[in-house]
Structures are given as structure tokens and as C-alpha cells.
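Only a single protein chain was left out; the remaining protein chains are all shown in position.
Showing chain A:
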């Protein structure tokens, strides 16, 4: 240990300084500031009054806040089922291609939409969902499927699912990239041996591919948990939590308290609570199955 420390040049840390300075100013400081001021009647540009845990007491009796968590279960279930199954299928198909060039082309095509600006994508889909003039309903009507045309964002029965389908995140997204990377790292000899032993494609998925991707799946659960608790971007842009609160989520309640109620201290308390929940759930996920079981099952 001491030898390694001697060899490692101290000035290498200097190279990291700009990174940490940037993080400190733009990430750590605002976050710490938000936590700090959650104990205040926060008036950002003015004198703030310390009120202890009052904001948190208010939160405990704020049923608008607690009710906003109801939709998170649906969002999480969607995020770890459909939003994983299709990327996994796509990754398996891409890895099965013999041609490296074809693999590269399909991989690029499938991850390129990740670079599209989120606001543009959301607004574009908002226009596509428009019930009378939107592309989706026009296409359905033009092919004789008028009964399937819906008031996608305006009907409480469909609004949340419509938001979740924006941009087809389950096709082009991070899960695909993670699954594909995991499969690419599996030595081809393993796949060849499985094939020689007569292992079918579906069986290989269950007994080899998925066990080998266990750590990546844990990472995806971790990321899904964070993204679900922070969900609200598309709802903020397109539905504002409606119709009839069908797309209400905690982040929207927090933004409403801040921007419409100008109650910044309370909004900071809600934000801090979301942060603590994220940390707590992340710790649970990290410590559940801490041992990394990458061994495959017997064929």
C-alpha cells in the first residue's frame, strides 16, 4: 500500500481539482443548500427564518404530497418490465448477428435516439397524442381503427401510460446499451460451448445470459429506482399532473409548492425527503444480494 502511494504522483490529484470544484459549486453546494434551507422559511434573496422541523411536520400532514406517490408504483413496474424486456430482446438479437458491421449499425440506430433533446421529444409526442389532429389518431382513423383512437393525454385512463410511452424509451435507451455491453463481454467460447451442448436460444438466455448479467440488472434496478422517484419531466411539460391527477407525481407537487406557492423552504423539505428516500432505497438495493453471483446455472 505504502509503495503504491509513493509511486502515485501527488500532482495527479490536481488534475481532478477542476472536476471536484465544478461538482462542489454546481452539485454539492446546491444540494447541501437545499437540505440546509429545508429547516427555514426560506426566502432565497431575503432574510430567512429558522423554523426547525416545521416544514417536515407540514409534509407529514400534506396528503396531496403522499397521494402523489401512488403513481410511482405503476411507473416503476413499467420501468422494470416492458422497459427492460424489449431492450433485452434487442440486445440478444444484435449480439446474435454474425457481422460486426451489422452489429455496429443496429447498435448505433438503437442508441441514437438517446441523444435527442428530451424537451423536443416530449413536445413532439404531445402533438402526436393530440386527440383530434394528432398523427396517432389520424393514422388509426385512416386505417379504419377509429375505435382505437383515444384522448391519449386527456383521459385519466390512458394519460400515465401515454406519458411512459413517449419516445419509446424501452427500445432506445440505457437498458439496451447495458444489456448489450454485458453480452459483448461474455467470452464467445461460452456461447459456442452451450451451442455444442444443444442448449437452445431461450434456455441460454435463462441459464447463461441472465445470470451473467446479474450485476448489470442490479445497476439497472438502482437507476430505475432513482429515475422513478425523480419522474416528472414529461408530466410537467404535457399534463401538469392531470387529467384529474392521473399523472400526479411527487416532483410535480414539489415544483407546484415552489413555483406557484413560492414556499421554497417547504419545497426544499419535499426535495430533501425525495433525496433521502432515493439514498435509502439505493442502499437497500446495493446490500440485497451483495455477493455478485455471476456463475451460470448447470445446463
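The definition used in the following text is that a residue touches a chain if its C-beta (ideal position, glycine included) is under 8 Å from a C-beta of that chain, and two chains touch if they have at least 3 such contacts; residues count from 1.
The rule we apply is simple: contacts and distances are computed from a predicted model.
Hidden from the displayed complex is a chain whose UniProt protein name, among "Multiple sugar transport system substrate-binding protein", "Stage V sporulation protein AC", "ABC transporter permease" or "Membrane protein", is "Multiple sugar transport system substrate-binding protein". Within the complete assembly, A:245 is the residue of A:103, A:216, A:245 or A:282 that touches the hidden chain.
Although one chain is not drawn, the whole complex shows that of A:40, A:176, A:231 or A:264 it is A:264 that touches it. The residue touching the chain not shown here, chosen from A:133, A:147 or A:188, is A:133. Residue A:154 is the one among A:113, A:154 or A:211 that touches the chain missing from this view.
Listed by residue number, the positions of chain A touching the unshown chain are 1, 17, 20-21, 24-25, 29, 43-46, 63-64, 126-127, 129-133, 151-156, 238, 240-245, 253, 256-257, 259-264.
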